[in-house]
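For this depiction, one protein chain was excluded, whereas all remaining protein chains were kept in their positions.
Order as written gives the chain letters A and B; numbering starts at 1 within each chain.
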Amino acid sequence: MSEAESNTVRELPYVMAINEGIREVLREQKNAFIAGEDVAIAGSVYGYCAGLLDEFGEERVIDTPISEKGIMGLGVGASATGCRPIIDLMFMDFVGECMDEIANQMAKMRFMFGGKATLPVTVLTMGGAGGSLAAQHSQSLEAWLAHLPGMKVVMPSDSYDAKGMIISATRDNNPVFVVLNKASLAMSMEVPEGSYEVPLGEACVRRQGKDLTIVAFGRMVHEAMASVDRLKEIGIDAEVIDARSVQPFDTETVVNSIRKTHRALVIHEAVKFGGIGGEIAAQIQEEAFDYLDAPVMRVAAPFSPVPFSPALEQIYIPNADSILTKVKETLAM
Amino acid sequence: MVAKKKTENSNGPSQKILQELHRKMVRIRKFEESAGKMMEDGKIPGALHLYVGQEAVASGVMQHLSNEDWITSTHRGHGHLVAKGGEFKPMFAELFGRSTGYCRGKGGSMHISNMDLGMLGANGIVGGGPPIAMGAAFSNKFKKNKNVSVAFFGDGASNEGSVHEAANMAALYQLPCVFVCENNGYGEYTPQARHQAIVDVADRAAGYGMPGVVCDGMDVMAVYEAAGEAIERARNGEGPTLLECKTYRYYDHVGVRGMGLNYRSDEEVEEWKNKDAIEAFEKRLLQLGVMTKKKIEKVHSSVNQDIEEAIAFANDSPYPLPEELLDNVYNEEA
Partner (left out) sequence: MDARTIGIVANPASGKDVRRLVARASVFDNREKCAIIRRALVGAVNAGARSFAYLDDSHNIAGGAFKEIGKDCEVVVVPCLKTSSALDTIHGARNMREHQPVANLILGGDGTSRAFVKGWRDAVLLPLSTGTNNVFPVLAEATIAGSALGVLAADGVNKEEVVRSVKIIDIEIEEEEGDIALIDAVVTNDQFIGSRALLNAGAIKKIFLTRAEPISVGMTSVGGLVAPLSEEEDAGLYLILDNTGSINVTAPIAPGLYDKLSIKSVERVKFNETIEFKGPCVLALDGEREREIQRDQKVKIRVGREGPGVLDVEKTMELAASRGFFT
């Protein structure tokens, strides 16, 4: 992790950290712009583009029609021809509207052209459940994206990472999806002023422990951290790894941890079947089978669309309770 | 800018431009005929969508573009690349799957490209190109240069949402983008009357808020003139145009054959062949004295020779090495 250019640190909610990240990028990269639905005069539906239009003007903060294919095509075409676009995809669920531009064009163009194309495009999008936004505005579809060779996918869980990863993503010469999450928007923590990077592809150990490695990303990092004290009550000292980047995935940090704890639990908000947890579990077994004292377990959403009713949504999203239950199962307690 | 050079005592393009247009069309025709043969001989693996019949469109449009102008192509993309200045050797090598190909054997026919020539790729996805061309046009406007981008697509692609979104955004932002619809009457194997309720795709232009024009895509001068006006408008910041060129593919959607099929009649194919763009243009160039029979023959023979050399080059070129497989999935440069 590179040092922040400024030492001034203040508490900043996730939503404002995103804003600062974009702002730093637009200040330092003259070929960067942000385009998306409601980003300019409305300042984004989440508020994280507030003030950008005033500072950078119409040419660099661009309201688009509700046309995800067009918006993503704009990102592909503009990045391939020398710009460094930030494309804002309002909800992650909308990848279905533009999956061709993402999967067949953006991710593959460099490879198909024999390395002649470079696409420094960053896509900001918002994933996750928790607001009763129901089945089409709450999904966690990172596995769809991480399955695409050529694509990078990161999921910052907190303010510091959100700002740093947006900056890193825009400096990267590949298409990068920065998957933000709604549940973190109001969470505050200390964030430095100025520009700094959080490297893409490096996991972060959020808490040291010796009995069990919990691998989480995005919002689930907070649920994992919330479970730590309750695990302690039943005598388990858990290590929590924030994977942060889904593609590329930092297998090494995870495996190193498991060599120490001998047990692993993977948590994600996406449905379990076909989720990234399966990939992580497989990698652990390939790389660290001899160190395991128990099967790798997963906590994830049940195989159902995200429900609307708060009563159902609450039990749908993995939380400290479901983590505790699964840990007990893992350790045969 | 379109140079409105006049030949002696007449209005219109110079002899040089006319000869370039002719050469472009001949190069496309012969490249495609040879590629079709190479595929039938088993030299070219995979699928090949041949551009034969539509040469006037690529040639007439590309005559107005420089390497700094961008185009996006279609699955039927060889003709666009040839017209944009693509060389036969790396093109055949690419179709042959060799490491000396434009895409180092990673793309093949459906993704053949050359960024240095401003060619943002053939595209295996129908309707894949226009949003990218719109993005490239955005880039040009953002950078305040005078370059344009041209999106080629077919009547089939005109029904894709991606094309509508790209057209709407290009009109909204007044981008230097020309949408060239090569209406060859068929979406793959489905006649136009079975895939849309309109006959002139250009009718849709009004709905996007841009001018729509229909021109004879079998007449290279009709395309040249109409495209010249559309491109000049784009360069001058007057926004996008939808230019529909009525044309025809002599061969099948994929591969060669083209005749004796259920989805279209041989008579129809013959009718269109009677309007062949190259034959008609050669006849007129002879009448105008722009070219002599001998000179035309020389163009043909020199293109033939280029093709022979390119095929030999492709044949002799190595296949990519196994260790090249994972190259260029990502850009590793910081």
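Note that a contact is a pair of C-beta atoms (placed from the backbone, for glycine too) under 8 Å apart; a residue touches a chain by one contact, two chains touch by 3 or more.
Note that the structure is predicted; figures quoted are calculated from it, not measured.
Participant: Check the whole complex and report which displayed chains the hidden chain contacts.
Facilitator: B
Participant: Among B:Tyr102, B:Tyr224, B:Tyr250 or B:Phe313, which residue is in touch with the absent chain?
Facilitator: B:Tyr224
Participant: Touching the left-out chain: which of B:Gly12, B:Gly85, B:Gly161 or B:Gly255?
Facilitator: B:Gly12
Participant: Quick one: which of B:Ile125, B:Val213 or B:Val254 touches the chain that's been left out?
Facilitator: Of these options, the touching residue for the absent chain is B:Val213.
Participant: Kindly note down the residues of subunit B that lie in touch with the hidden chain.
Facilitator: 4, 7, 9-13, 18, 198-200, 202-203, 205-206, 211-216, 219, 221-222, 224-226, 229-230, 233, 241, 246, 271, 284, 287-289
Throughout what follows, only the chains that are shown with their structure count from here on.
Participant: Roughly how many whole angstrom separate the Cα centroids of subunit A and subunit B?
Facilitator: 40
Participant: Spell out the residues on subunit A that touch subunit B in their complex, using ranges where they run on.
Facilitator: 31, 33, 59, 62, 64-65, 67-70, 72-83, 85, 100-101, 104-105, 109-119, 149-150, 152, 173-174
Participant: Would you tell me which residues of subunit B are touching subunit A in their complex?
Facilitator: That would be residues 70, 72, 101-107, 111, 113-116, 120-121, 123-125, 127-128, 130-140, 142-143, 149, 161-162, 165-166, 168-169, 172-173, 327-331, 333-334 of subunit B.
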